[in-house]
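Mind looking over this structure? Questions follow.
For this depiction, one protein chain was excluded, whereas all remaining protein chains were kept in their positions.
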Amino acid sequence: MIKRLKRRLSYALKVLLGNPSMTFGLVVLAIFVTCAIFSPWIAPHDPLKMDLTNSFQPPGSNGHLLGTDNYGRDIFSRLIYGSRVSLLVGLVVISISSTFGSLLGLLSGYYGGVVDMVIMRLVEVIYSFPFLILAVAVMAVLGPSIFNIMLVLSVSTWPLYARLVQPQVMSIREREFVQAARGIGAGSLRIMVIHLLPNCFSSIIVTATMQMATAILSTAALSFLGLGVQPPAPEWGLMLNQGKPFLRRAPFMIMYPGVAIMLLVLSLNLIGDGLRDILDPQLSRMGRI
Amino acid sequence: MTDYIARRLLVAVFTLFVITFIVFLFIRLTPGDPIQTMLSSGKISPDLADDMRAYYKLDKPIYVQYGNYLWKLAHGDLGFSFTTRRPVVDSIAQVFPNTLQLTVAAVLVAFSIAIPLGILSSVHRNTPIDHLCRIVSMIGISMPNFWLGLLLLMWFGLRLNLLPMWGMGSLSDGLWDYVSHLILPAVTLGTALAGLLTRLTRSSFLDKISQDYVKTARAKGLKERVVLYKHVLRNAIIPVVSMGGLQFGALLGGSMIVETIFAWPGMGRLAINAIQKRDFPVLQGTTLVFAASLMVTLLLVDIINSFIDPAIRYD
Partner (left out) sequence: MSTISSNRMRITISLIVTIILMTTLVAFSAEPKQGGTLTIRGTDLQNIDPMQLLGRNDDVYIADQVFDALTFPSAKPGQELEPAPLLAKSWEKPDDTTWVFHLREGVTFQDGNEVFPEGEAREVVAEDVVYSINRALDMAEGLMLDSVSGAMAIDKYTVEVTTDVPQPFLLHSHHLGGVRIVPREAVEKLGDKMTTHPVGSGPFEIVSFTPGEEAVLKKNEDYWLPVNLDEIRYVVIPDSTSGVLALESGRVDLNVLVPTDEAPRLLEEGFNVKTRAYSYRGIGFNVTQPPFNDWRVREAISMALDVDTAWKAVIPPELGERAYGQVPPIFSMGYDPEGLKPLDEYNLEEAKLLLKEAGWEDSDGDGTLDKDGKPLSFDIKTFGGSQVRILTILVTQLKEIGIDASILQQDISVWADDLIMGNSGVFFDFSYAGLTGLKSMFHGDNIEASNTHYLNDPAVNYLLDRASRTMNFEERSSLWKRAQRIVVEERAIIPMFFEGTPSIANTRVHDWIAPGWGMQIVTPENNVWVE
């Protein structure tokens, strides 16, 4: 048992060393996660504390590492706290959409026939919806909030998992081991969850990692349009939105949040890319992202 | 094949129908209309508001409104815009080609970056060059495009004063006028796709390089370069092109922010305006056209694929 674990660890280490970009991604992600968990201890200032006499301080002045915004709030501290929102939204969205999507894909692939047709038509309808218009319209109508962002992103991304799982399930549902399970009297639910689903795990994990990156980008885009997280909360897209009018006076107000978004999304993409190489050679050859 | 296309078309029409229904319900059951906005800011009087509601049939029950809408839709009439009084069909017909041009340009930008970079990456697999290409393409995927757009506009438009800052060029003012207007928005829109396609080109190349016919060609003593270009490139490019096609539809619908920043007179801007002003007919029209064009591209990609590779069967 211990031997096996050891072997696995050394394998993982070998993989990481052989894939520096994935290692880079993991390190960056680890930094962001640390920032999110320990924000109150890492951030030098209160992210909401205004100091109207000290607005637009350039980076490095008066103990403000990355300067202050138009209200004199510390940009660095706001970035640290902002990582919480992005990671939270990303995690919640992929949890909901991958669970829901995989289950529907499972049902669709396992039962086929009418079930398959209904689910796949639904998938197609949502697929052909222009996502950003849907998102903007929903936020405009239901009102902007983190909850609504999660809702919109989950609703619009689950079909991806359904499409991923459905053909895989279809191709293995008649295999011997499934037949065997059926032979010893296993119920449909049991077959689906215990025998079929695990076969799709690796592709689901790869897709979910990359979708988390997309979800974080979309959250930032919605907040940038003023339709996401509301002021005065520290959130990266909102910081971009608030910094935009001051593009020329204080370019650092939009530089740093943009870089933060890019780094986090980059780290997730690199990890997803690396995971695909390891977990799912077939998927990687097909080049699905 | 014909059967397949016919069936796909049928499904597409059904999907569009469902979409009209969803959009209609969504829009009508939610609060707020442009008349209400004008009323609350004191721009119009309550009496006028009632008249306007009657004029636009907003006072009728919802199923009557939907019935009217479908009837007109079947006759190619998408109604009149609430805010501009122009026929929705006219507005869309005016801007749709613009968005199409921008999207095509963005896809071209993406291809022209992705294919060389992807080949480079696959040829130097697992070397520093490969890792660098990977990072660069991943940065492309990871950048918020609205952010990139603003920075590009500030640098190339204002600081360097090299490129136009707004609107579309026209061919009648020369090729450069047309192209120069396209560069910034197309780069902004195409960067993420370029990253995605770079990765895909790399894996597709790696896949094809290891195929038997390539090995045979090599064994026959053909030069490496000939092998690469003649045997690998042609086959490896197919999945890249087809992915480009698939993403084309997504780009069409994702051009809202880019069109706004660069004042590109396209569909995305029309849609975002319509959302802000609760211009129901325009919002319905744009959503429908977006959905339809997405479905058409998917269908086209399928058909093209089946021609390129007869092994793909649809049943």
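Note that the chains take the letters A and B in the order they are written out, and that residue 1 is the start of every chain.
In the analysis below, a residue touches a chain if its C-beta (ideal position, glycine included) is under 8 Å from a C-beta of that chain, and two chains touch if they have at least 3 such contacts.
This one's a predicted model, so the numbers in the text were calculated from it and none came from an experiment.
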Omitted chain's touching partners, listed by label: A, B
Have a look at A:K14, A:R175, A:R190 or A:R249 and name the one touching the chain we're not showing. A:R249
May I ask which residue of B:M52, B:L193 or B:I237 touches the chain that does not appear here? B:M52
Please identify which residue in A:G143, A:P167 or A:G187 touches the non-displayed chain. A:G143
Residue list for subunit B contacting the dropped chain reads 30-34, 36-49, 52, 81, 83-86, 91, 94-95, 150, 153-154, 157-158, 161, 165-168, 260-263, 265, 269-270, 273, 275-278
Missing-chain contacts on subunit A, rising order, are 48, 50, 52, 55, 70-71, 139-141, 143-144, 226-227, 230-232, 242, 244-249
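Note that only the chains that are shown with their structure count from here on.
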Interchain centroid distance [CA atoms averaged], subunit A/subunit B, Å: 22
Over in the complex, which subunit A residues touch subunit B? Could you list them? 18, 20-21, 24, 121, 124-125, 127-133, 136-137, 140-142, 213, 217, 220-221, 224-225, 237, 240, 244, 247-248, 251, 254, 258, 261-263, 265-266, 269-270, 273, 284-287, 289
Going by the contact rule at the top, pick out the subunit B residues touching subunit A in the complex. 11, 14-15, 18-19, 22, 26-27, 30-32, 126, 131, 134-135, 138-139, 141-144, 146-147, 150-151, 154, 196, 199-200, 203-204, 206-207, 239-240, 243, 249-250, 252-254, 256-257, 268, 271-272, 275-276, 283, 286-287, 290-291, 294-295, 298
